[in-house]
Every structure is written in structure tokens, then in C-alpha cells.
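Complex shown without one protein chain; remaining protein chains in place.
After this line comes chain A, so read on.
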């Protein structure tokens, strides 16, 4: 049993799923589901289809080079079964998986950081320029601070008592 990668979207194909297509030159294309298979039949290039891993890696949306990918390289030599080795491998798989996903999410977070900063700058500017939509100009003249007033709402105990009759 072997966990393959879908040729189109690069997700793992578990046993019992998907279709394998054998071309006349004996190249095998594995697909995880009919969506990928149909896109392949339409002759779409996965590097141009936005939701595939190939596109995301090509356009720098996802992590490309990392040492954790070395562990997943295909090895053609079968290993002699050794219980200790199998046990350690299973533990290592879990750990490496966690490390890889953490690094991948960090990569995405870093990528989105510049956008967040930009959005905050724009929000601050909008606040300065558009304060007349929130507070009337004459009121602003009286209190010329540009910050919005902080409103504190006290949640009273009486509210929870009111809700109890409804639970009948």
C-alpha cells in the first residue's frame, strides 16, 4: 500500500480513491477525485489552475523549499521490517508533520503581514478623513480630539435572571 500524490492537485490519494490513467507511453497519472480527472481531460495545466498546490508553489503562496520535504521523498528500496524502526518512524511522522504544518502556516502569515499593515494604515487614514461621518462637525469643534470615544457597556446580573423563564 502506498499513499500517492494526485497529479493535478498534489493532495494524497488514499487506497480505494481516485482513478489512475495510463498513457500509451506507460506514464501513470493518478487523480484523487473526478474533479482533478475531469480537469486533466480538459487539458488544463495545473500550474495555471488557482486551487492546485502546483500553482500555489509556483506563485510563492505556499512554502517550497524546506528540509521537512526531504523526509517525504520517494524511496524505492523496501526496508526490512523492524519493529523498533517502525515505531520510531510513526513517532517521527507525527512530529515532522507538525513541524511542517507550523512552518507552512508561518510562511503564509508572513506573506499576509504586509497586507495587514497596509490595511491598518488605510483604516487610520480613513478615520482621520472621514470622522465627519461619525461625529457631527460642530460637535467635533467642541471636542477636537480625533479619537472615537470609548464606550463602556456594563453587563448587569439582572439580564441572566431574565433569560431563565425562557428555558421552559
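By definition in this document, a residue touches a chain if its C-beta (ideal position, glycine included) is under 8 Å from a C-beta of that chain, and two chains touch if they have at least 3 such contacts; residues count from 1.
Note that contacts and distances are computed from a predicted model.
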Q.
Tell me the UniProt protein name of the chain this structure doesn't show, selecting from "Embigin", "1-aminocyclopropane-1-carboxylate synthase", "Phosphatidylinositol-glycan biosynthesis class F protein" or "50S ribosomal protein L14, chloroplastic".
A. "50S ribosomal protein L14, chloroplastic"
Q | Selected residue (touches chain absent from view) among A:28, A:86 or A:134 | A | A:28
Q) Considering the entire assembly, which residues of chain A contact the chain that has been omitted? A) 15-24, 26, 28
